[in-house]
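See structure below.
All protein chains of the complex are present and in place, except for one that has been dropped.
Should a chain be cited, it is by its letter among A and B, assigned in written order, with residues numbered from 1 in that chain.
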């Protein structure tokens, strides 16, 4: 392990929750190097958290530990996981959060193997469970210290493309800060023009391929086809929100 | 000291203020390890800053220095403090900001002991005073370098519980990002059902003890009784804001 621990949560940045997690991480592993990915996942929005994590985690060096906590089921019987993928470890609830970034082997955390002195508050596993385990893993503890069994992690359903006559139908799966619409079409699966909310966006390479104010489709940096308006917000100008239908007119 | 310096401010994240503080910290102590707790304390809201700091600071390893700057009185004659608590040091204005996290011995910073070359801008003590002192303390400087006298730090009044016939009255002291209502009742002081804004919330252990959409009270991760709505925002659904009355019907 390289000592890097990243954090992805829906805790926001106004409360002391993120700070508490960081304190636990540094208390358990003083040499850890903490890296905030995002704490502004919309509250309890597992898909948005999974998408943000997938956008970022793959770029970190091998040996990184990623904590992800978007956890509507905290305190219930939902499982907690350690997932291994491409030399990185992910510690997260088993609700699909790690599926896009790390569709790999998952170990179920076995609560009977945890140190008995760990008091785990039923509403804050991020601080009392995930942070402690991540710190230990980053310090070199083996996964077997916390788990004995490999399980199938919960998957997230990406909306499948549907054929409708001559067109292929997908949807907007994410809207970024700039109002760019990330569609469910992976790069290479469509060509030609996309239509969202009645607006046609021709497929090009980048924003600058169209005039300011014009819609454009392109292969986005996350691997999906996106629809943007050059120098503007497609979300605002097209009144498009997550789930909006996107049609591809293949020739 | 362990080299860790945490930052808690109401500076927000849009201006260059936080970055300027970080620059000063690293210039004064290049080996410092900076950890953001929060910069999104509502502007000049000392209680909210004190609460966030108290939620997080206690989890850091001994030898940590915490800077806290929510400072409506900057440039006035309000004192500046170094507070010691549980092996950690806090550097902050004397306005109650450190009271919940560090109700310990406080040293008044003596401006006549500061290096004469320190130019201190009257509207930005965070950068020019607190960051420099915190960096020096984290690098091992003794408190006596900046102060000669112990003082009584300003306290924050937590609203006391009031007995009203058969009920105990408290109030909402904080609302978190999820809309959970943190009440002024410390854990263990109430039992049974809490009532906020006409809604009864039975005391349980965690969200999952009630059905989705139902109110629930529980001992929160910060040590106070909280009222939440499972899978929803209690603040929105109960139209409750900070200061709202909470009643406990003890049996």
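Following the convention adopted for this analysis, a contact is a pair of C-beta atoms (placed from the backbone, for glycine too) under 8 Å apart; a residue touches a chain by one contact, two chains touch by 3 or more.
What you see is a predicted model, and the numbers here were worked out from it, not measured in a lab.
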Contact partner of the left-out chain, one of B:12, B:104, B:159 or B:202: B:12
Per the touch definition above, residue among B:30, B:142 or B:165 touching the missing chain: B:30
Interface residues of chain A (partner: the chain not displayed): 2, 4, 6, 8, 13, 35-42, 48, 51-61, 64, 176-178, 205-208, 218, 220-222, 226, 231, 233
Interface residues of chain B (partner: the chain not displayed): 10-20, 22-24, 26-27, 30, 34, 36, 43-44, 72-77, 121-124, 127-128
